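All protein chains but one are shown in place.
Our next item is subunit A:
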Amino acid sequence: MKAFTEEIGRAVVIPNDSINTDIILPKQFLKNILKTGFGKDLFFDWRYLEDGSLNPDFELNKPEHKGATILITGTDFGSGSSREHAVWALTDYGFKAVIAGGFSDIFYMNATKNGLLPIVLPEADRAILRQVKADELITINLPQQEVIYNTQAFHFDINPQWKEKFIKGEDDIDHTLQFANQITAFEQKRPNFG
């Protein structure tokens, strides 16, 4: 996992509430056996027209939003099926962070495991951020836990352990294997009834 300390990037706004994982990546794309290549199918039903061509009205398809790394959206992002593919689609597309009013638990955890920073901000803050223009930059400073736009800084909360993982870019399994002795000790005293 790549380390994440600061992201200075352009943002795209998809303001809808309750964007579930079916919308982020429809289930027909789950049948892959790899983690990569999902970016082109991100928001598939919104992004493409019936004939397979790009929907020119959808935000991601507008040329001025090409290369955006920050997604600003509504509440309850990532609900529905627990598919991690939804996160892979966002990161494969190039997103580094999603700013929402809230996330489903599973989506939030999935994001933290794949280097996609989930940021919860209240509606008042997001209302200001939604005014961002295609050529303006937003800064996310993780050590300070701040989203900075123009001259305004918005504080966000994040669990210290997740924060440290992002900053170190540490793989979860490596981290846990530091507890290998405790795990083995636990296994030895687990109740076993045959």
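In the analysis below, a residue touches a chain if its C-beta (ideal position, glycine included) is under 8 Å from a C-beta of that chain, and two chains touch if they have at least 3 such contacts; residues count from 1.
Assume contacts and distances are computed from a predicted model.
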Record-based protein name (UniProt) of the chain missing from this complex, from "ABC transporter permease", "Glutaconate CoA-transferase subunit A", "3-isopropylmalate dehydratase large subunit" or "Aspartyl/glutamyl-tRNA(Asn/Gln) amidotransferase subunit B": "3-isopropylmalate dehydratase large subunit"
On subunit A, residues whose C-beta touches the chain left out of the figure: 20, 22, 26-27, 30-35, 76, 80-85, 87, 105-106, 109-110, 113-114, 159-162, 172-173, 176-177, 179, 182-183, 186-187, 190-191, 193-194
